[in-house]
Each structure stands twice: as C-alpha cells, then as structure tokens.
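Working notes for the structure below.
In this view, the complex is presented without one of its protein chains, the others remaining in place.
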Amino acid sequence: MKFGVVVFPGSNCDQDCFYVVKDVLKKPVKYVWHKDANLSGLDCVILPGGFSYGDYLRTGAVARFSPVMKHIADFAGKGGTVIGICNGFQILLEAGLLPGVMLRNRGLHFICKHVYVKTDNNRTRFTSLCNAGQILKIPIAHNEGNYYIDPAGLEELRDNEQVVFRYCSARGEISDRYNPNGALDNIAGIINKKGNVLGIMPHPERSSEDSLGSRDGHLIFKSMVNWLETKRL
Amino acid sequence: MIVEIYIALKKGVADPQGLTVKHALESLGYKDLADVRMGKLVVIKLNYKDKKRAEREVNEMCKKLLSNPIIEDYRFKLSGE
Partner (left out) sequence: MIKPDVYHSLGLSDEEYKNILRILKREPTPTELAMFSVEWSEHCGYLCSRKWLKLLPKTGKYKTLIGEDSGGIIIDDLAIVFKMESHNHPSQVEPKQGAATGVGGIIRDIFTAGARPIALLDSLRFGPLSQAYNRYLLAGVVDGIQFYGNCVGVPTVGGEIYFDESYSGNCLVNAMCIGIAKKNELSQARAFGIGNSIMYVGSSTGRDGIGGCSILASNEFKEGEEKRPTVQIGDPFTEKCLIEATLEAINTGYVVGIKDMGAAGLTCCTSEMASAGNSGMDVEIQAVPRREENMEPWEVMMSESQERMLVCVKNGKERQVREIFLKWGLNASVIGHVTDDGLVTIRDNGKVVASIKAHSLTKAPIYDMPSAKPKRLKELNKLRLGRIPKPADYNEVLLKLLRAPSIANKAWVYEQYDHMVQTNTVVLPGSDAAVIRLKGTNKAIAATTDCNSRYCFLNPYRGAEIAVAEAARNLVCSGGRPAAVTDCLNFGNPEKPESFWYFKNCVEGIRDACKSFKVAVVSGNVSFYNESPKSAINPTPAIGMIGILNDANKACSQNFKQDGDVIILLGRCGEELGASEYLKEIHHLTRGDAPKLDLKLEKAVQDTTLEAIEKGLVNSAHDCSEGGLAVALAECCISNEANMVGAVINNLNYDIREDALLFGESQSRIILSCNSRSVKEIDKIAKRNKAPYRIIGLTGGIEFRILSGKKELINLRLENLSKEWRGSLPAK
C-alpha cells in the first residue's frame, strides 16, 4: 500500500501529512509534484492544506489546473482513494470532484483552533473505525471554510449520506453556536457519491498524536489504512 | 443613482495577486498578456440624485475608508437616475 502527498506551490501541510503517514502510520509514502503525471503504484492520494498559489485568486482556483489534477480525476474515477484536507478540499471543489463551494468564514477572519466534529456517516472508507455519531476533536485553520451548496444540492448530499462530518459541541450538540465559520448545515466534511473522495476542512494530520492535544484525527487515517488493507486481503 | 467604484493598487506598487493570475492564465495558453492587475469593485446605490454631491461624497468615502491612499488608487463611475 502506498500513499502520495501532492505538492502544489504554496502547499504547507504536505510535510505534515507525509510525516503522519510515514512516522505515525508507518506506511510507505512519497511526494507527488504538481506537474507529475505519474500516480502509478499509489493507493491513496492526499491533497494537503496550505495556500496553493497563495490562494490569491480564489482558494484552489489555480491549483485545479495543475497537470496532476487530471490524473487525480482519472484515479478517483477508477475508485482510487483521495482525501483533500483544508486547501485540498477547496481544490477538490474547484475541480468538480466534490460538489459545492467554500465562502469566506462568516466572521471574516482566519480561525485556528480545536473544534469538535460529529461523524455523521461512519460507513465510509474514511470513518469505518469511528462509532456512529462519534465526536472527534480536530483543529481547523482556514479563512474560507464556510461551505455552501444550493438547496437541491444539499438535499442530494443528505439523500446519499454524503455529509460525513459536522461541527458540533464537545458533547455532540449541532447548532449554530458551534459552527465556527458559518458552513451550511454545520458541514465540515463530505464525500462524493461513490464514497472514494473525501473533502474535510479540519486537519486530521494535526491531531494524530497525543502530544498535540488530540489523537482523534488518527482514526481517519487508520480507517483508510484498514480499508486499503482489507481490500487487498 | 448608482456609483461603481474601482479600487486597485497604484501603478508601480507590486501586485503579487495579479502576477499569480497572469502566470496561471499563461499556463492555460493565453501567452499574449502584458500585465494583470487585481482590484476591488464596490457598488453603492445612492438615495439622492444630486450629481455634484455624489461626486464629493464618494471622493470622501474613497479617501476615508474604501481605498488605502498609501497604496491604492480609485476611480468611479456614476450612472442611473
């Protein structure tokens, strides 16, 4: 099993993701330069957080034209596992691999802090080790995490159980009070219809070790590893 | 009356955003670009029709709040009744 971490100019969580896969999960991993076309041998592609191209036009808007994105679309089309974290999520939205858009946080500020998310769907390859409704403590760090989709789109997401994570209180209460950025329906993470592409605003790679204040993000990586391994069995 | 205010970095001030967009457009094949500058568009609907007053007040708004005169220029266009 091999992971690839995509590096766009301006990615800044690429090394953190690489570290978690290599040193915490202890799985093989390599960097994929945004101009590389070769994803062969990879079982999972991580689009890391950061500010690809400075987010100068619109988050993810320039990165989605990087040569690697076409290959990631093919990879996803064939059922390959793709996770986009923060800026990676934003790129997946711009590229049309996930539905919806990200607006600026409603408070108009960048927010970096630990938040809680509820696992709305634990029947995915990204959450299979979470209990139904499990509350995870994972940090966010973004300026544009205010997820939006039109009413029909939202209905479709719900009908297909594509909403995977929603912002909540430490006890799991989902309300506007515990919505850090104004995201529609407190949405923090969604998957595509096929269930092989996840976009998530919170950073699981920042919460995969006890010394960083939470190990809950590790469950997401561990679920992926588990899925990839059993698939092989 | 409607006023459209365009705010952009002064000529000569570095515009990293514009430059990044220029490079992105070039990589999509649009090679003949001399320069790309980014700015803001602010649209204000005024409750009155006195053009002189509008010009005076919009100038004030731009200087006081909407633009940062240290690095930005502005221009505006009045239209409508």
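Chains: A and B, in written order; residue numbering restarts at 1 for each.
As a working rule, a residue touches a chain if its C-beta (ideal position, glycine included) is under 8 Å from a C-beta of that chain, and two chains touch if they have at least 3 such contacts.
Model, not experiment: these values are computed from the prediction.
Colleague: For the chain not shown, which residue from A:K70, A:H109 or A:K231 touches it across the whole complex?
Modeller: Of these options, the touching residue for the absent chain is A:H109.
Colleague: Residues of subunit A in contact with the chain that isn't shown?
Modeller: 9-10, 12-13, 15-16, 19-20, 23, 49-51, 53-56, 109-113, 139, 141, 143, 170, 203, 205-206, 209, 211-213
Colleague: For subunit B, which positions touch the chain that isn't shown here?
Modeller: 9, 12-16, 20, 23, 68-71
The rule is simple: only the chains that are shown with their structure count from here on.
Colleague: Provide the C-alpha centroid distance between subunit A and subunit B, rounded to the nearest whole angstrom.
Modeller: 36
Colleague: Considering the complex alone, what residue numbers of subunit A touch subunit B?
Modeller: By the definition above, subunit A touches subunit B via 53-54, 56-57, 62, 65.
Colleague: So in the complex, the part of subunit B that touches subunit A is made up of which residues?
Modeller: Interface residues on the subunit B side: 16-17, 20-21, 24, 27-28, 38.
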